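All protein chains but one are shown in place.
Chains here go by letter, A and B, matching the order in which they are written, and residues are numbered from 1 within each.
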Amino acid sequence: MNSNSITVSNLTKKFSFSARNSSSGWLKNLFSPETKEIVAVNDISFSVKHGERIAFIGPNGAGKSTTIKMLTGILFPTSGKVNILGFDPTKDRKKLAYQIGTVFGQRSQLLPNLPITDSLEFFGVMYDMPEKEIKKRIAELVELFDLSSFITQPVRKLSLGQRMRAEVAASLIHKPKIILLDEPTIGLDVVAKKSLRDLLLKINKEENTTIFLTSHDVGDIESLCDRTIVINHGVVIRDLPTQDLAKTFVYEKYIDLVALSNFNNFPELPEGIRYSSKDKNKITVVVDINKINVQESLKKLLDLFEVEDIDVYNADLETVIRHIYERDSTSN
Amino acid sequence: MKEIRLATKILKTLVKDRIQYLDRLVVDTIGVIARCGILLILYWYVFKLSNGVINGTTFLFAAWSIFFYFSFSVLRLRDISREIMKDIQTGNVEVLFSKPISYLSYRMWWQVGSGIYSFVVITLLAVVALFFIIGLPPTMTIGIFIPTLILTFFCGAILSLFLYTIVGLLSFWIEDINPVFWIVDKAVMILGGSYLPVALFPAFMFKIALWSPFGASQFVTHTVYETWQTNWYQLVGIQLFWIVLLGLVVYFMFESAKKKVSVNGG
Partner (left out) sequence: MMKELYFALYAIKKNIQSSAELRTSFLMNIVGMSINNTAFIILWGFFVKSVGVIGGWTVADIIGLQGFVALCFGIVFSAGAGIRKLADYTASGAFDRFMLSPKNLLVRIATSSFGVSALGDIVFGIVCLSIYAFLIHATIYQILLIALLVIISTIVFLAAAIVIYSTSFFFTDASSVTGSLFELFLTPSLFHGGAFQGAMRFIFTFAIPSLLIGALPVEIVRDISLGKLLLVGVLAIFWFVISINIFNRAIKKYESSNFMTFGN
């Protein structure tokens, strides 16, 4: 039994569209337009095991949604293969649909005027579940997601946090083996975000649901996903455990210097140290410890500046990810 | 089996929704009164001026014929074009494609479900009101009236759904389908016997109304006339012909649309 829930091999997607050539006349553009081709996804490969929690991230336009569409069978690849739960999405989209759940942060799938239970029943029927099983499952989900306090209210009257809980519950009505989430925490407050993340972890633990998440929220990635795949310009540029991701720029150390009175001068820094930000109250520098170690740099910095407080830390995940995006585009 | 279960569920859920929120019912009622109601009053006056008979028909027949058109339109099957267009523009079509359902039948049942409550309530009330205000033409009391009415109603509903679905599916290729929608919708309006009942059509226009799918979708308006008793099977035959033809068009268009989505995105 294949322990992979998703296997993607050499997946490529090219889009061709007719582009207007501004230098030729409009008649020519109408009848024989130039076709341009863009490569949205370029030969990517990865596999996901059952029960894994994956973050699938990349800057806008990187090819994320294109890849996800190919996973669900909405878009057909130009070349390469996708195998999800043993299905080929291009052939067995409907069968696959029974095994997948989807949550879109910005688009609701619930019926707005009726209480959640109506939506849950509705989806239950859509997924061909027998009546008894639907009722049982709804009771499970209500308990698991703590929906009972607002279960009788029409969906349109719920707060965003409550709605997202309901959305995720609805996506799980048919006990899918994989759940795909697109920006699920967008717009939620800090408490609601944590609550949603905890729920997803619980589901993953109790039902071994594979979680495939795209998000721009670093907190989602850090707390929810043990593995991160970074895609940019249609190519997978990182595929590693999330905690290793944070260590990618481990050779960079950040040092904050808080002024004793005011920083008036910003002299040139020794080799290996550069300014990240500076104003009269606080300076942040980045130290490349391949070139100069922490001890040396602290000595030199304390010679240059009078400080009241000092803080030494690694780049946070957000900065790391940003660097990955930025540095990848410049190398292209 | 699953189709039927899902269809029933869609209808049940939507009717429940509409019962909860009567806004839609109020809106539809005002709509019928504004259009059909005012129109009937105007025609009553017009027929009176013409000594009760125009083109061989009386107010009674014309009124019921016009009413059937507007009652049918309460179902708002035409809105399926806009719903499909919205689905495509918002990307919702992809969400629905990822569900284990047939998109088109889902959309069609949804459209029926949205309108059925208003349709039943308004039609019942209006029939009672009309019965007491203007009475019933003798053609509506004969035995075959009800069954053939029901038959032609269902055929007309299916035909309307197909017609407007074709318009909606054009959104996969054209950015703004509104102009096409208006043309189709107006053709249905003219040839269906709405503001001008079919009995008052000039001969050539009647022919077009008879043979075109636009007119055929509204054949319920033909059921009140005396000619219906002898002609009904011919008209239902025409409806069936168009249902098959347009059904094929819908099928092929949708297959083509799915291919397009799968190759070039939405």
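By our rule, a residue touches a chain if its C-beta (ideal position, glycine included) is under 8 Å from a C-beta of that chain, and two chains touch if they have at least 3 such contacts.
Bear in mind the structure is a predicted one, so any value in this text is a computation, not a measurement.
Peer 1: Considering the complete complex, identify which of A:93, A:163 or A:193 is in touch with the unshown chain.
Peer 2: A:163
Peer 1: Given that one chain is not shown, which residue among B:134, B:180 or B:240 touches it?
Peer 2: From the options B:134, B:180 or B:240, the contact with the absent chain belongs to B:180.
Peer 1: Which residue from B:153, B:195, B:211 or B:241 sits in contact with the chain not drawn here?
Peer 2: Result: among the candidates, B:195 touches the missing chain.
Peer 1: Against the chain that's been left off, what residues of chain B make contact? List them.
Peer 2: 21, 23-24, 26-28, 30-31, 33-35, 38-39, 41-43, 45-46, 49-50, 54-55, 83, 87, 90, 92, 95, 110, 175-176, 178-180, 182-183, 186-187, 189-190, 194-196, 200-202, 205
Keep this in mind: only the chains that are shown with their structure count from here on.
Peer 1: Of all residues in chain B, which touch chain A in the complex?
Peer 2: Within the complex, chain B contacts chain A at residues 2, 5-6, 9-10, 13, 16-17, 20-21, 90-92, 94-95, 97-101, 261-265.
Peer 1: List the residues on chain A that touch chain B in their complex, please.
Peer 2: Interface residues on chain A, with respect to chain B: 15-17, 66, 69, 72-76, 90, 93-95, 97-98, 100, 102, 104, 107, 109, 111, 113-114, 118, 121-122, 125-128, 154.
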